[in-house]
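Removed from the display is one protein chain of the complex; every other protein chain stays in position.
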Amino acid sequence: MVRVENAGTRLGPAPAIEARRLVKWYGSQPALRGIDLVVAPGEVLALFGPNGAGKTTLLRILAGRARPTSGAVQIAGHSLDRDSDGVRRAIGVLGHGHQLYEALTARENLLFSAAMLGLDQPREHVSEVLARVGLEAASEARVRTFSSGMKRRLALAKVMLREPKVILLDEPYASLDLQATKLLEEFILAKKSGGAATILATHNLTMGFGVADRLAILRQGRLVFEGRREETSVEAFRSLFALYGELGAVE
Amino acid sequence: MIGRGAERVLGLLAAFGLLIGLYIGFVYAPPDAVQGEVQRIMYLHVPLILVSYLAFFVVFVMSILYLLRRQERHDAIAHSSAEIGVLFTALAIAAGSIWGRPTWGTWWTWDARLTTTTILLLIFIGYLMLRTLVDDPSRGATFSAVLGIFGFLDIPIIHMSVVWWRTLHQPPSVLRPGPSTVAPDMQVALYTNLAAFVVLYGYFLVKRLRLEEARCELNRLRMEGVE
Partner (left out) sequence: MIFVGHVMAIARKDLLAEWRNRESFTAMFYFAFLVLFLFNFALGADQALIRGASSGLLWLAFTFTSVLGLGRSVQGELENDCLEGLLLYPTQREAIYLGKLLGNFSVILVVELVILPLFAILYNMDLWSQIPKLLLIAVPGTLGFAAAGTLLSSMTAGLRAREAMLPFLLFPLTIPLILSAVKGTEVVLRGEPFELAMPWVKLIAAFDVVFLVTSLLTFEYLVEE
C-alpha cells in the first residue's frame, strides 16, 4: 500500500478545492471511504482510476450535486453546505451528458444559460463563446442535428460562459473529435494560467499527463496515489496504475 | 429505544385492553335500536379509522423531522407507522364493508367515510410502494417523507370534498361537536376500544421499530468493518 504523500500545494492563496475526510455511502454500498484532497488555484489535478472507483461520485459531491455522508467541502472559499449558491457560481462542469436541449438551437441553448447565470450583455457573451469553439456558423441550427463532437464543443461553450474559478471535468475526452480535443486542452491551459483550479477525471493517460500538474489514482473509494507530475515518469505511473488501477477494468 | 420490559408491558396492556374492549363492545353494550347486533362492528371500525389517522399523523410529523434533521430514526418511525396505518386502514374498510352488508344490503357503498378511508389507503400504499422502488435508501426516505407530508395534508381536503359529495353514512359519531348521537353505554364501548387500539398501535410500532433497529445495527457494523 503506497503511502499517500502530502498534498503538494504551494503556500500562499487559499486552496480552490478542499475536501476533508469525504465519505459517501449509497445505502450499504461505500462509494468514497475518506478522501482528503486539496487543489490550489492554477493547478490541474488529473484523477485516474478504474470504473466504479468513485471518480464520478467525488466530482458530483464537489459540484454540490450529491451530499456526502460525512466530511467537508470548500470550493473557492465557499462552504458547500452553507453557501451552495456561491459554489455554483464558481464552478464549471463537463460531465457525461452534455446537458443540451436538442430541440433548441445552439444560440438558444447558450442564451438560456446566460439568462440563468444572470450575465449582462448576454448576446455578446454568447456570440463570443460560439466563436471560440468554432460554432458560429452552426449557431442557428438545432442541436439535434449536431455531431457528438459539435455537441461537446457546445457544452464546452456553456462552461466558458461561466468563466469558472473551479473546473470539474468527468471524462471529457470521451467522444471528442480532434478539433474538440484541441479546444478542450487549450481551454484547460488558458484557465490554468488564469488561476482556475481543475480536476480532470479521465482514462486517457496521455491527455491527462499532457495538462496535469499533479496526478492521483482513485481505487475503490480511496486515493491510493498522489504526486506531482514532474516527479513521475509516464512508465512509472503506468505501472503504478496497472498495479492499483487495473487500467479500464470494471471493479 | 424502549426496553424489552416496557415492550412486554405494552403488549400485555394491548392484549388486556382489547379483551376488555371486545367484551364491552360485544357483550356489555346494548344492541342498536335500529341495526341490531351488527352495529357492534362500529366498535372496531371507528377506532381502527381513528388510530390510522393517528398513525398517519405520526408519519407526517416524522416526515417533517426527517427532512429537517436527516436522522434515520425519524424515517424508521415514519415507515413503521405508515405500515401499521395501512394495515389498520385496510381492516377498517373490511370492518366497514362487513357492517354495511346487512345494514345497506351491499358490500360497498360510496358513502363519505368509506370512500375517504379508501383514498387514504391508496395514498399510503403508494407511499410504501415508492420506498421499495427507490434504490438509494436515503433518497427513498426523502421521497417518502415528501409524499407522507402531502398525504396527510390532503386528508382534510379529501374529507370535505367527499362529504360534500355524498352522505349515506351516519354522521361521524365521535368527531361531531355538540351532544353525541350515541347512547352513553355505547360511548363507553367506543372509547374503551379506542384506547385499546391506541395501545395496540403503540405496541406494533415498538415491535416494528425493533426490527428496523436490528437492520440499522447490521448496516452500521458492515460500514465499520469496511472503513
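Couple of notes before you dig in:
Each chain gets a letter, A and B, in the order it is written, and its residues are counted from 1.
Just so it is clear, a residue touches a chain if its C-beta (ideal position, glycine included) is under 8 Å from a C-beta of that chain, and two chains touch if they have at least 3 such contacts.
Keep in mind the model is a prediction, meaning the values are calculated, not measured.
Of the listed positions A:H98, A:H125 or A:R229, the one in contact with the omitted chain in the full complex is A:H98. Of the listed residues B:E7, B:D32, B:E72 or B:D154, the one in contact with the hidden chain in the full complex is B:D154. When the full complex is taken into account, the listed residue touching the unshown chain is A:A115, out of A:A14, A:A72, A:A115 or A:L243.
In the full complex, chain B makes contact with the omitted chain through residues 67, 119, 122-123, 126, 129-130, 133-134, 136, 139, 142-143, 145-147, 149-151, 153-154, 157-158, 160-162, 164-165. Interface residues of chain A facing the missing partner chain: 60, 63-67, 85-86, 88-89, 91, 93, 95-104, 108, 112-113, 115-118, 142, 158.
Methods note: only the chains that are shown with their structure count from here on.
On the chain B side of its complex with chain A, the touching residues are 135-138, 219, 222-223, 226-227.
Listing the residues of chain A that touch chain B in their complex gives 23, 25-28, 30, 33-34.
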